[in-house]
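For reference, the structure I am asking about is given below.
What you see is the complex with one protein chain gone and the rest in place.
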Amino acid sequence: MKPNEIFKELKVHFGEEITELVENPSSDTYISVKPEKIDEICRFLRDNDAFKFDFLTLLSGLDLKEKLGIVYHLYSMELKHRLVLKTEVPKDSPNLPSLVRVWRTADWHEREAFDMFGINFQGHHNLIRILCPYDWEGYPLRKDYKEPEEYHGNRVPY
Amino acid sequence: MSEKKYIDIEFSQLDSERMRLFMGPQHPSTHGVLQLEVELDGEIVTDLIPHIGYLHRCFEKHAENMTYPQIIPYIDRLDYISSMNNELPYVMGLEKMLDIQVSEKVEYIRVIFSELNRIANHQIAIATFGLDSGAFTPFLYYFRDREMILTIFEKASGGRLLYNYFWVGGLAADVHPTFKEDITEAIRIIRDTNAEILNLLLKNKIFIDRTANVGILPADIAISYGVTGPILRASGIPLDLRKAEPYSIYERFDFDIPVGNGEVGTVGDCWDRNIVRFREMEESCKIIEQALKTFPSQGDVRENVPKRIRLPKGEIYCKAENPKGELGFYIISDGKDKPERVKVRAPSFVNLSALPEMSRGYMFADLVMILGSVDIVLGEVDR
Amino acid sequence: MEEANFVFNMIGENWIAFAIISLLPMIFLLAYALIAILGELKISAFIQERLGPMRTGPWGIIQPVAEVVKLLQKEDITPDSANKPLFNLAPFIMFAASYAGFAVIPFSSYFVPSGINLGLFFLLAVGSLGIIGLLMGGWASNNKYSLLGGLRAVAQIVSYEIPAAMVILTIAVMAGSLDLQEIIRQQSGWFWNWFVFGGSGGWIKIIFLPFSFIMCIIYIIASLAETNRTPFDIPEGESELVAGYHTEYSGMKFAMFFFAEYANMFIVSAIITIIFFGGWNSPFGDFMGGPIWGVFWFVSKAFVFVFLQIWLRWTLPRLRVDQLMYVSWKVLLPFSFVCFLALSLLVMLK
Partner (left out) sequence: MKDYFKNVWLGVWTALIGMRITIDHLFRKNVTVQYPNVHPKDKAGWMDMPSNARNRLYVDMDECNGCNSCARACPVNCISIETVRSVPGDAPPPLASGGKRNLWVSQFEIDFTKCCFCSLCTEACPTGAIVMTTEFEYSSYNRYDLVYNFVKLQNSMSDEKIAEVKEKWAEHQKEKKKEAVEPK
């Protein structure tokens, strides 16, 4: 299924939640959605027989200067098609529903996005840092991140 | 869900204190700096928490401050035992965005080298798995053979482990003149050794007892965990990006996708994962042989390499079938010569996240086997 | 019966003789340990198509000496939270237990340190003593890996005592004696008189030959488990338990454990030689017979089994704890029962 067909179908079911279909000749096509009901949209995409997106390939956080973005790369093992979902949350309250109950692989991906961008996935059972030490401060992949001077008495920029 | 074999009523009725055992980061069989917090009831693993990040090298942050060719050496160091495979999706993605068509010869060399590196990776995977099970000898037989593959790479690229060989638009250097003969010889020896290892290790009764019915990952759970590569195929799902979404020139070659079928145990156990890797080596040999037959020896491998890479604004998700699973790069460009963001879909990272699910309820000694069968490289898990 | 000890014959029964007799196995043990360590290094290397140690001496033959010197020089660390008396005692108990076994090993018809007539029984009893050292070391280290290793070791060795005891019992029945010299003497003559081929006797023993052969295999397997060698090295199980019960040991105390393991390897090989392969008897009747050649035959037969242990170690993977128990209780024990009955029948028929 092509992304534009999926977009049409989603628009029928979720209406306002689905904002736009972004098509660009030099890059992947993606569907932009609102963050509030992302878990329902994903559950629909997973369970609907026309889509069968049973595979969350990648969940990545983005820094979009004013906002934080979350990108979902979906794949259907049976129908062999891919889809990119993109959503945005404001930087001061980066909250959106977690997808752990839809795909279990979202667990570590969301922890990584939390670790690197501080995106707060509501409903995640264990949202703690994963790559950085547990007591690290700040969110390193944000563009405005400043490296700390020292960490536990060790100079950080060696 | 399949039944877990070693939780019996007798065990659960014995009310004993649970022991918390920290395994790693310095432990002989965690395959690097991985820490596993294991909760043991006697010898049974009741819970498992992986703590990762000991080898975090900020790849994604580094990549934001690098030009596109400068990122390639860093990509080599993600999964440092299959560097050739790592470079492939990245350069393919950039070529797609830049609309560069690489020559036939480049494609052939890329395929041959990726497959050779796949063999090298699986050799290490099975060898270290044997080591985990206590069989030392297959480890050295496989390392002996891997040296040959590395020598071929060194002759072509100059690097032994980290190659920086696949460039955007071509290759860093042409292959050496004895390339074909070297590979033919290597494949012959690899096949000989494989026949031996099959009898020495994989068909050994003790080995089968240790691995069959251990660490079972059913297909539905494997999909839910996003597991890819040999682990997913061992669970019985024939998903291989080389077939499902053929890239480069893979659709020209005739090869099979080995899947686990529970010959000695249950589908998706540790033995299946190893036999899938083992059979994939043979498939790779087949691909290489076919590619060598039609290998175009004329042509310049660097004619399409751009002097300076400046990507158009946009984003791309480029992926390839790595030995460990689907390696993807999500590259976002804002039109400068440096990427806005490079996000890695590291197969080891995703595969490792299924480890607690796989190992709960098995014995402590099985945990080592299960971890070995996942075949992680911490450089890729932690990035 | 002559007094089976050439030292007593030479200098009479005095304390010097006793001292010499008790020291002779020690000298042998030291020489043997060096050879066995080198053998392990070199055989494993050749099996794996390596060269092994090459730098110390020509072809690295003084490598074991270098290793012993290194271990002697190393700092002897006792963990802070370990139970110090037990921790320090464990390697000595371990070594004492394996050295005690040498007391009854007959190297030749004219030399056995202590010619007691309960030799087999003594070996069985002393062999179990080492467990205390293992458990002590594992428990006193106050390390979870050591504890697991120690517990595994005890469970394993206690289990494997039983099939081993069954085999020894069979030999006692077949030989009608517990005296090792007597058992060996019964196997004199050509090699088909060895107990592995059913002992001396008429053609009827052909029927029982498979049983005695299986008994021999059972004892070899059980002895591997008792010495914690692969495929039964789960107490050390380095892939999961780092080094098992001796994780915390270093320097000389570690060397004691190491030494005890190699001594144990020799003892079990010696037992196999004595009870199944004719001890110091020449395999070819009177050819190269006699007490001096007896030492040669005994030691070389024992070394074949030491080599077998090393060979197996570098071939096989390791079993899991429950499978180890399975092998002991559900495979070796029933087989040994059946063979015991069959061989007892043979004795009756003879």
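Note that the chains take the letters A, B and C in the order they are written out, and that residue 1 is the start of every chain.
Methods note: contacts are C-beta pairs under 8 Å (C-beta built on N, C-alpha and C of every residue); 3 or more make two chains touch, one makes a residue touch a chain.
This structure is a prediction, so every number in the text was calculated from the model and none was measured.
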Checklist line | Omitted chain - touching chains that are shown | finding: B, C
Next item on the list: Taking the full complex into account, find the residue in B:S114, B:S133 or B:N204 that is in contact with the omitted chain.
Entry: B:N204
Check: For the chain left off this view, which of B:H51, B:K96, B:K155 or B:K286 is in contact with it?
Finding: B:K155
Checklist line | Options C:L30, C:I204 or C:V331, residue touching the unrepresented chain | finding: C:V331
Checklist line | Contact set of chain C toward the excluded chain (per top definition) | finding: 43, 45-51, 54, 217, 311-312, 314-316, 327, 331, 335
Check: What chain B residues would touch the chain not displayed?
Finding: 66, 69-74, 76-77, 137, 141, 144, 147-148, 151, 154-155, 157-160, 162, 164, 172-173, 176, 196, 199-201, 203-206
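Criterion: only the chains that are shown with their structure count from here on.
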Checklist line | Distance from chain C to chain B - Cα centre to Cα centre, in angstrom | finding: 44
Note to self: With centres defined as the mean C-alpha position, give me the chain A-chain B separation in Å.
What the structure shows: 25
Check: Got the chain A residues that touch at least 2 other chains?
Finding: none
Note to self: Taking the touch rule as given, give the residues of chain C at its contact with chain B in the complex, in rising order.
What the structure shows: 44, 47-50, 144-145, 148, 230-231, 233-234, 237-240, 242, 314-323
Next item on the list: Note which residues of chain A are touching chain B in the complex, please.
Entry: 24, 26-28, 30, 54-58, 60, 62-63, 71, 73, 77, 80, 82, 84, 103-105, 107-109, 116, 129-133, 140-141
Checklist line | Residue ranges of chain B touching chain C (in the complex, touch as defined) | finding: 6, 19, 21, 27-29, 43, 130-137, 140-141, 144, 200-201, 204, 206-207, 209-210, 363-368
